[in-house]
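We show some of the complex, not the whole, and keep each chain where it was.
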Amino acid sequence: MATPTAVPGPVLAVSAHAADFVWRAGGALALSASRGRQVHVLCLTFGEKGESQGLWRQPEMTLDRVKEVRREEASRAAKVLGADVEFLDVGDYPLRPTDALYDSVTATIRRLNPAVILTHPRVDPYNFDHALTHEIVLRARMVAQAAGHDPTSRPIGAPQVLQFEPHQPEQCGFVPNLLLDITAVFDRKAEAMRIMGAQSHLVAYYTDLATRRGVQAVRNGGSRSITHAEAFQRVFPTVGGELR
Amino acid sequence: MATPTAVPGPVLAVSAHAADFVWRAGGALALSASRGRQVHVLCLTFGEKGESQGLWRQPEMTLDRVKEVRREEASRAAKVLGADVEFLDVGDYPLRPTDALYDSVTATIRRLNPAVILTHPRVDPYNFDHALTHEIVLRARMVAQAAGHDPTSRPIGAPQVLQFEPHQPEQCGFVPNLLLDITAVFDRKAEAMRIMGAQSHLVAYYTDLATRRGVQAVRNGGSRSITHAEAFQRVFPTVGGELR
Amino acid sequence: MATPTAVPGPVLAVSAHAADFVWRAGGALALSASRGRQVHVLCLTFGEKGESQGLWRQPEMTLDRVKEVRREEASRAAKVLGADVEFLDVGDYPLRPTDALYDSVTATIRRLNPAVILTHPRVDPYNFDHALTHEIVLRARMVAQAAGHDPTSRPIGAPQVLQFEPHQPEQCGFVPNLLLDITAVFDRKAEAMRIMGAQSHLVAYYTDLATRRGVQAVRNGGSRSITHAEAFQRVFPTVGGELR
Amino acid sequence: MATPTAVPGPVLAVSAHAADFVWRAGGALALSASRGRQVHVLCLTFGEKGESQGLWRQPEMTLDRVKEVRREEASRAAKVLGADVEFLDVGDYPLRPTDALYDSVTATIRRLNPAVILTHPRVDPYNFDHALTHEIVLRARMVAQAAGHDPTSRPIGAPQVLQFEPHQPEQCGFVPNLLLDITAVFDRKAEAMRIMGAQSHLVAYYTDLATRRGVQAVRNGGSRSITHAEAFQRVFPTVGGELR
């Protein structure tokens, strides 16, 4: 971090459900990919039960069919953003903290060796799948750092963890400390959002949110050219050589 | 911020007492100066009553003499760090929030137009001069931004405010979110500290603290070359184009 | 909520142990029942190990006998309050978060479709059964809302969750934001409390507490006719058309 | 409160600057007025220095002229909302906590005897005029309650204080606990907003915000007919006879 190379290390987004990474971090992922960083998305579930209301309104829908549609949409969205995507398909609503799930997340973290991890915030009284995903990521990160864990792979360093914005930030104790300028890639995020089903009202909702965070970015000293931003809350302090 | 120039804007440190800026932000100031930034220190008081125990133990000491010694020491320390220094001499223990003091701080902020301001944290149950300084700085920053304030000078932008570390951080609710690598300039900070009277135990104390913060910087993903750091807590979110 | 009907929807109280709903929410339940609302109590355990000291002091007591007595008392108390009661008997001290328990609570929530849920607060360093019950309720509520969960029942809306007062509120971070006037039904609560064993000191204790909360209700703008109240802390914002 | 009358008591909004009450509470005020409640707005200042950037960009602008324009606009906006308005003109950026100001606010509170008071939140690191207004209101409310204060007027009861939404809610520790349905009066709020200068981008901004709060209102159990809402955070617990 003190000696930045031309292209910083990989970015990993851990998404409880298949669409979360698009709404909440699509700009961050597209921005990273646009600069040549490797971007990997790990979806613990397809959000098949809890976040696919539109599909369930269709006649004769089945769980497998919902998963199939969600996998296809999320894969296309990830591609638009410039990211790889991996699905663990462990079942949502509720997500369950099994040893196998911890092991999978740990293995992905070790394999990717990310410079930064994006995931859900620590608290969400509306959505325990999100809060549990946070805990799984933090715990897996710790295991991935351990010298004595899995001699077939190497311990990772200390990647920053950025929490992405929940639907009702104040109720989750979410306080942004990074307003990320996504102006240059917002069209890609918009395209990815449009892929996620026919939920046009959500596209409008998250476009408005990006505008609001963009206004705040300018108010907090950002360039006046910023029109869209995403908000994140870091888990760990930043380390660096610049006063800001 | 989104379009960094070769040398970023001025750094302003507002110090309740004459020595605070040395112990708490000496590394940050020296680092900034070493890169060609303008660095300005504004001391509201000399700390003549509350932070000059050593001098008061000398026989026949007077308030004026204490102030004189403190001014001289702080001026030399600032010079070693590469900073200008300005003294308001409004009286410490207690510092009093007069209109004139607010106006002075506002005027300095407008004149300097800093890119970043360093000052004391918001809460300190041990030291209300420190907490009041925080409030004065934040309030003066707001006034300095106002379009209708003082037509003879120009409104400032939105400089970040970095709170520096209090003596007992946990009791002040201080949670560092920037660990600044001061390895390259620690010798200058050490020299500045030695100038502040004969308080050799404080030099050891703050050297140990810098070492501890340095260890934490490495643990939080900083380069292994970091041996000394200073901790800061930002008041406002950072804005930028990098995930970190 | 914006279009209130003559009688609002069902009230569900989820109680970690068989007596909690009486001490902590007996007034709320009696009040709701007195207005014709359906009131349902779900006891996860009988509190047979952890909250039956009096019974364990009796000679030759067995776990089954304790459960039997507690079931009988709690059933009578619920009847006095005007509530139905259901016992899951999953074992206390410690309560264990099994999939089966989550499923049971989810099923009850779906079946009842409550307008409001009462349960323990999120944090209690003295009593992890209480804190776990909170988590189970919130998680089950989320699953019960999912479109893709259990096609044999219908997704619920978004019932408010009211946390009831723990024994040592300040240590649990409990901050009441609803002081409920239970003056009109306090005699029923008192009767229900008397049923819960011979613990006369607890009846006095919770009578005093209701008086204290009543005094506070008046101090916060309630009618001077309030003599007894119960305190609750909402998990979610209220929604409505009135400024209050 | 436990015995509601046909029309509840007066609503008082205390606004640091002349436009705050429009952006932040215009819906609440219009809603109250539409139901026949008396609605009174107390503007401590015109926001002439700090919140009139547009006017200051005009040539040959003077402080008096800014005040005049702001008074005129705010008066028209209040009228559209159905409110009376009163200006103290004590000077903004910075607002100063003089005894005279405390006395004025106390006198207004005693005279109006409001059932509810709306004002700024307790903390705002961006805007100390707002935070100070909060403190002044709470302190004046306390004095207005005192039996021994000013024998020429009568002590008030205990009105709820609703904090209105700051520009950057998370940075101010603002956590909404009332989402007020303003759907029925949003056109009036929009009209009032349009009156406040030519700041069309702010009208769009606050329209989006009302939409977002409206979506959240539905998500928190409000009627699906809600399209616009305002968020508030109560200072004191609610008292009542309903579980919600």
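Things worth noting here:
We call the chains A, B, C and D, going by the order they appear; numbering starts again at 1 in every chain.
Definition applied: a contact is a pair of C-beta atoms (placed from the backbone, for glycine too) under 8 Å apart; a residue touches a chain by one contact, two chains touch by 3 or more.
Everything quoted here is computed from the prediction, not taken from an experiment.
Every protein chain here shares one sequence; 4 sit in place, and the complete assembly counts 6 copies in total.
Here is the rule we go by: only the chains that are shown with their structure count from here on.
Although chain A and chain C share one sequence, what matters here is the overlap of their interface residues, and that overlap falls short of half of the numbers used.
Averaged Cα coordinates give chain A a centre that lies 37 Å from the centre of chain D. Distance between chain centres (mean CA atoms), chain B to chain C: 52 Å.
Under the contact definition stated at the top, the residues of chain D that touch 2 or more other chains are 126, 171, 176, 216, 219. If you sketch which chains touch which, the pattern fits none of the simple shapes: not an open path, not a single ring, not a star, and not all-to-all. Touching chain pairs in this entry, ordered by label, are A-B, A-C, A-D, B-D, C-D. Remark: chain B residues 1-3, 8, 11, 28, 31-32, 116, 118, 157-160, 162, 176-181, 216-217, 219-223, 225-226, 229, 231-232, 234, 236-244 touch chain A in the complex.
In the complex of the two chains, the chain D residues touching chain A come out as 126, 167-171, 174-176, 205, 208-209, 211-212, 215-216, 219.
Listing the residues of chain D that touch chain B in their complex gives 48-50, 52-53, 56-57, 63, 66, 92-94, 96, 125-129, 171.
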